[in-house]
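Quick one: structure below, then a few questions.
Left out: one protein chain. Kept in place: all the others.
Chain IDs A and B follow the sequence of writing; residue 1 opens each chain.
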Amino acid sequence: MATSHLEAGGHHEQHHHPALAHHFDNMEQQREAGALGMWLFLVQEIMFFGGLFMAYLLYRWSYPSAFAVASNHLNWKLGALNTVVLIVSSLTMALAVYFAQTGNRRLQVMYLLATMALGTTFLVVKGVEYYDKYRDHLIPAAGLFKWENVEALPHGVTPENLQMFYWIYFAMTGLHALHMVIGLGILAYLVFNAWRGRYSPEYHAPVELSGLYWHFVDIVWIFLFPLLYLLGRHLSEGH
Amino acid sequence: METRLPPFEPVTPTDQRINYLNARYGLKSWLLTKDHKRIALLYLGSVTLFFILGGMYALAIRLELLTPRGDLVESNTYNKLFTQHGILMVFFFLIPAIPAVLGNFLVPIMIGAKDLAFPKINLLSWYIYMVGGIFTLTALLSGGVDTGWTFYAPYSSTYSNSYVLLAGIGVFINGFSSILTGLNFIVTIHTMRAPGMTWFRLPLFIWSHYATSLIMVLGTPVIAITILLLALERIAHIGIFDPKLGGDPVLFQHLFWFYSHPAVYIMILPSMGVVSELIANFSRKNIFGYSFVAFSSIAIAVFGFLVWGHHMFVSSQSMYAGLVFSFLSFAVAIPSAVKVFNWTATLYQGSISYDTPMLYGLGFIGLFLIGGMTGLFLAAMGLDIHVHDTYFVVAHFHYVMVGGTLMGYLGGLHYWWPKITGRMYPEGWARFAALVVFVGFNLTFFPQFLLGYMGMPRRYHAYSEEFQVLNVMSSAGASILGLGMLIPMIYFVWSMRYGRRASANPWVLPGLEWRTASPPPTENFEVTPVVTWEAYEFAPMEEMQVIGKFEPGDRAAQPAHGENI
Partner (left out) sequence: MQSWIPFIPESASTTSGQVDALYFYLVGVTAFFTVLISGVLIFFVIRYRRRLAFEIPRPVAGSIKLESLWTVIPFLIAMSMFVWGATVYFTQYSIPKDALEVYVVGKQWMWKVQHTTGQREINELHVPVGRKIKLVMTTEDVIHSFFIPAFRIKSDVVPGRYTYIWFEATKAGRYHLFCAEYCGTNHSGMTGSVVVMEPNEYDDWLSGNANQESPVAAGQRLFTQTLGCASCHKEDGSGGRGPSLLGLMGSEVHLEGGRTLTADESYVRESILNPRAQIVVGFQPIMPTFQGQVSEEQLLQLISYIKSLSPGQSSGIETTAPARSNNPQVGPATPEGQGAGSLEEQRMNPVGATPPRSSSSSSNSSSTGPSGAAPRAASPAPARTNNGNRPR
């Protein structure tokens, strides 16, 4: 790191890339700063979700059977579909970054658009799931939450504990969906700039960093899906 | 001691007429600035505003506590007073004060960079801070909050009738300003050091800011999500912290202290960085045990995350959890002790001046010593049972936060004032004020230790008569402390116009910030500086007779200087 600075110090007045901010010495330094910044941001995001994961762990540990029941009530098929959608979107995003690096404007725009389409699909499916919950009176708020057929619940499960699962479900997936929406906004911005040909093999940091963000959001889902939809499924089959 | 001080060549012509202050004019040039120095000044203004407000609350509290009956204000009003004092001081003054004002101004200059890595994000963080502040102020103006700054559930989530949501949102938003500042510092320190500015040549101010930033980035998101859950619980009442619905009120305390204990280190670490600068520079010595002081900051930042449970010894957490937290809390005291010993040793055979910043630096050591040692009282479980939630705790954290953070902040502000404004403050008045602050502070808070051990609980609006004498002493001290705060505010403002003009290097020091003009130009240095000297190197090592033998850790970057000459 230090050596690159030493070299850079001398050749300051050499050709400036138009995208080089005034306070950086060279593109390399700017890219490095951007990448480190994005990684730190993602670490921050992990901690942000971490608080929710803590709450999830504590209450799952306290009410294992309630969580199993509530989890079984989720539509795991839609969840699995969304998982596939997001994994594919990660692939298209990676390809978009690749074509930004190699300077292929057409394919870059195409893959960015594909990523956006997949992201939108995810949100639509999520919306369908949310609607189902609304229809079934499973919105966790005082007065709104109603579990039908309480009598059929297995031993040791109370509606309050089911509600506990649902607020965690909504908080986690809602926060995740919010990140998806922000991600779509970023992608739209990228598409616009990529269309105008702003990214080149020398300067494509925004695409790369947005790619990191997108992958992160995908990875969060990869954790959420089994924790919310799958874990405990086998537990309840015994009943 | 016959060696004479070299002139410390500036790396850039210093008699410029154009500097960051007069490069552009107009409100817009300030509100849309991306210059870290101007943003630092924006922060200086807003942080001072919140400090004055918080200070007024403090004075009202002390005035109320003059009499045991609580006859000045009603108990509801009193509860709002201490809550708002706490929220403003902690979230809007202590946490941003040193990093966002002094750190923002100095981190790029001290490492030889033109700006922070992300200037726009830096400006954004100020706006976020202000929006958070406006939310909180709105809460205060529309009726106030009465939960205590700790927002303990279920009182805050269910029972309080005050504006918890609004204030909580303010704190939530404000957190992101902290996160972005920390992120900016880490990236800047990693990627933007000038040629030759190796890690072990960094001033300790930078090391401590690096450690602080780690906490900001890792800890603040947790308080953000905690407050979000609190808001959710308050709006929807879904039982997150309500045992009737299967929730756990103590979960809130865990999440809250997971951030808020490290937050104490966000407040004190930068101050320790300032003090390291003051002690070394005003005794013209390299810091004793540089790498120990540097790494102790990192150690504090890391261990600081593992000790939150010591706030909960009496909260019904398991005795064995308490045991672990107590042990770790004692462990985290060691790096702080190492710092104090190293600062003291730095003075040995130095050339110590009595300039105001140094007075604050020395005052810091004394007060932090008491503040830190009384922390051990609280970490010792058997004793904490008795003093927990009493005035002992209040006294302890004021010794650390006011005696520590505020002393460091004032010391740093005096020290870098000529760099920031290009003017000197009046030295005589400043020394007088430092003395007044020191005396007033001790008179205010020392009696509170005794009150605490006597058993007076904190947040009491009325108290038992036998506590009155000590309370009156404390209130008397507060008025002196308030006066001591007023004097610097007046002369700082005065000096901006009438102060003596400062040279580029008024203290004759080797640090990078003193090798550019006062005030610095917009990009700090005309040419990127190349660093060839160690931190706090007053004369090249080869020319000096060095006492002792440098250990490999101390001068890792410069093996040629490792020899004993």
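The definition used in the following text is that a contact is a pair of C-beta atoms (placed from the backbone, for glycine too) under 8 Å apart; a residue touches a chain by one contact, two chains touch by 3 or more.
Just so we're clear, the structure is a prediction, and the values are computed from it rather than from any experiment.
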Among the chains presented, those that the missing one touches: A, B
Hidden-chain contact residue, picked from the options B:M373, B:L435, B:I487 or B:V530: B:M373
Residue of B:S29, B:T344 or B:T532 touching the missing chain in the full complex: B:T344
Contact residue for the chain not shown (choose from B:I352, B:M473, B:L486 or B:V530): B:I352
Omitted-chain contact residue, chosen from B:R62, B:H85, B:R201 or B:K285: B:K285
Residues from chain A at the interface with the omitted partner, ascending: 62-65, 153, 155-158, 160-161
Missing-partner contacts on chain B, residue numbers: 1-5, 70, 75-76, 79, 146-148, 152, 154-155, 158-160, 242-244, 246, 248-250, 283-286, 288-292, 313-320, 322-323, 326-327, 330-331, 333-334, 337-338, 340-342, 344-354, 362, 365-366, 369-370, 373-374, 376-377, 379-386, 388-390, 450, 453-455, 457-464, 508, 537-539, 541, 544-551, 553-554, 564
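Everything that follows uses one rule, which is that only the chains that are shown with their structure count from here on.
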Separation of chain A from chain B, taking each centre as the mean of its C-alpha atoms, in whole Å: 35
Contact footprint of chain A on chain B as seen in their complex: 113-119, 179, 183-184, 186-188, 190-198, 217-222, 224-226, 229, 232, 235-240, 244-248, 251, 254-255, 523, 527-528, 530
Contacting residues of chain A [partner chain B, same complex]: 1-2, 5-6, 8-9, 12, 21-25, 29, 32-33, 36-37, 40-41, 43-45, 47-52, 54-55, 58-59, 62-63, 140-142, 145, 158, 160-161, 163-164, 167, 171
